[in-house]
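Quick one: this structure, given as structure tokens, is what I'll be asking you about.
Yeah, one chain of the complex is gone here, protein chain that is, but the others are all in their spots.
Then we have subunit A:
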Amino acid sequence: MNITPDQSILWQWEWLHINETMVFTWVVMFVLVGGSWIITRKLTIEAEIPRWQNLLEVIVTTINDQISDASGKDSSRYLPFIGTLFLYILSSNLLENIPGFVAPTGSLSTTTALAISVFVAVPLFGIANDGIGGYLKQYIQPTILMMPFNIIGELTRTISLAVRLYGNIMSGTVIVGILLSLTPFFFPLVMQLLGLITGTVQAYIFAMLAMVYIASATAAHDKTRASAINKTKNSDEPNKPSESDIKPESNPN
């Protein structure tokens, strides 16, 4: 029994090979992109819209709202990245229930790839938002002594992202496989039903954590900038308490 689909090599030429993880990723990509293309090529702006268009609008709007709630920022910049994370992981996890389909998210390579993408995206969004100096300044907050811990925090949260998703999906697959050999009729079905919930929740958790990391990378600088502005104001009005004094943890946005 293969724990990870990486081990199922379908084609190989010297060191280059194609495994099930890649193939099923392409399947998921084909389903997502093909479905989107079929539905969005005949979009209408009338009052009555097709139900598939309505479904896509609901999905996109819900993701948008979740991003806005988590970040408190303009969601349009983060929508393609966070939305694709969510849809890809969700589709992979749900398609796992189709016999013969192996979820790419059950591969540590896939989750690592996604975690690396987030790991890279966080500073990129932070730099795009605050500039490179503003972004790097958060590593010495609240004091330069914390810089090693901040860097370790960045690395560990990336690893935890990868391992959390991989562990949940892989374990679900493994448990179903084991139960199939022990009690082939009832428990695998229950576990698969549970897998639907687990897969959805994991997709949501991964996407939202990614958003929170990106938001924290941009919000830290915003907080620093807001407190600087408040200090300037307080120097003009010494008797008036600053906003940061009243709500030290509040989001300035």
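As a convention for this text, a residue touches a chain if its C-beta (ideal position, glycine included) is under 8 Å from a C-beta of that chain, and two chains touch if they have at least 3 such contacts; residues count from 1.
Here, contacts and distances are computed from a predicted model.
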item: Choices "ABC transporter", "FAD:protein FMN transferase", "ATP synthase subunit b" or "Spore coat associated protein JA (CotJA)" - which one is the UniProt name of the chain not shown; value: "ATP synthase subunit b"
item: Residue of A:L114, A:L161, A:L179 or A:I214 in touch with the missing chain, whole complex considered; value: A:L114
item: Hidden partner chain, residues of subunit A it touches; value: 3-4, 6, 15-17, 19, 21-22, 25-26, 29, 32-33, 36-37, 40, 43-46, 49, 53, 56-57, 60-61, 76, 79-81, 83-84, 87-88, 104, 107-110, 112-114, 116-117
